[in-house]
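Note that one protein chain is taken out, while the other chains of the complex remain in position.
Right, subunit A next:
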Amino acid sequence: MYEKDGEKYYVVDSHIHFWNGGASNQKNRYGAGFTGCFYDYQKNLSPSEWVWDLEKFGSYTEDDLLHDLFDVGYVDKGIFQPTYLTDFYTEGFNTTERNGALAEKHPSRLITNGAWDPRDGEAGLDALEALHERWNLKGVKLYTAEWKGDSKGWKLTDPWSYRYLEKCEALGIRNIHVHKGPTIYPLNRDAFDVADVDEVATAFPNLNFIIEHVGLPRLEDFCWIATQEPNVYGGLAVAMPFIYSRPRYFAQIIGELLYWLDGNRLTFASDYAIWQPKWLVEMFVDFQIPEDMQGEYGVLTTEVKKKILGLNAARLYGFEVPAEARITTPGPTTGESIGSAPVDETHPVTA
């Protein structure tokens, strides 16, 4: 928990990784390229004291993760979002199994999501069920840009994807995290826009679709869809670190998101180990929309910050929030949200 000026913030880091991206696990030049891209993100958007060397970045340790998230990073709960990338990495990049092993050792702090790929067909449905039994999944992470043999990507609207979403619904896996972000390499011209989210969000109103990286670099497409679909959420991984290097741009992103959605549908994430949560949490709590932009965007209230940092994700995942960090009074959302609100604001946020 983070405390500042007498306010307590329950922190859920809803997008973290324990990857093995080092040279020994890289299958080919694509693996080297993928780790390298992530590393450039860290180097480009972190304060210098948080930039590692490439070797550590490729294969940091369990101790690094625990220290950065929990000893210094204020994180109360961390949610692993696996990305397999088995065409790039011999043992996979960041698998449910690798994440889950760590989560099992620290059950009060860490949980792992699973993943599926519609191109695995019938066998993949069984594998998902087994994964769910083994790890008690509350969510999955989908990576539509993943390569698999000759295929360089897939869409949420592919027929087999519907089968998997139905399976998730049947198993009670309600949180569907979808990567729609800047690593954009499926060749199909449609594979990295967010339109496919629109269709499945309508088709599966009982599932929550958390769009990681809030659609960047297609922020407006994401906002447009989220406005129409109350079960679409925005994960702030990759958007968060702009708070340090480009605070005015960060204000614009948050301002736009709060306008089109509202404060109940955004979730904090560091994307660890690309970025460390410590400085993100500190800067976010201290952050305010610059005065000359407040006419357009309003201000960020403490309540909205509390929701974004942890309460929204806690609600999606059923984490119990300590009483002192809850919000029990109706909180106004910042700005002039025109989105459809998914929650009753007078309802206390608890498990």
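Please note the rule applied: a contact is a pair of C-beta atoms (placed from the backbone, for glycine too) under 8 Å apart; a residue touches a chain by one contact, two chains touch by 3 or more; residues count from 1.
Here is the rule we go by: contacts and distances are computed from a predicted model.
Comparing "Hydrogenase maturation factor", "Cbb3-type cytochrome c oxidase subunit", "Metal-sulfur cluster biosynthetic enzyme" or "2-oxoglutarate oxidoreductase subunit KorB" against the UniProt entry of the hidden chain yields the protein name "Metal-sulfur cluster biosynthetic enzyme". Within the set A:74, A:93, A:259 or A:317, the residue that contacts the chain not displayed is A:259. Screening A:39, A:74 or A:233 against the full complex identifies A:39 as the residue touching the chain left out. The residue touching the chain not shown here, chosen from A:16, A:223, A:300 or A:314, is A:223.
Only one of A:1, A:54 or A:125 touches the chain withheld from this view, namely A:54.
Where subunit A meets the missing chain, the touching residues are 29-30, 32-37, 39-41, 43-45, 54, 150-152, 182-185, 187-189, 192, 216-220, 223-224, 242, 245-246, 249, 252-253, 256, 259-260.
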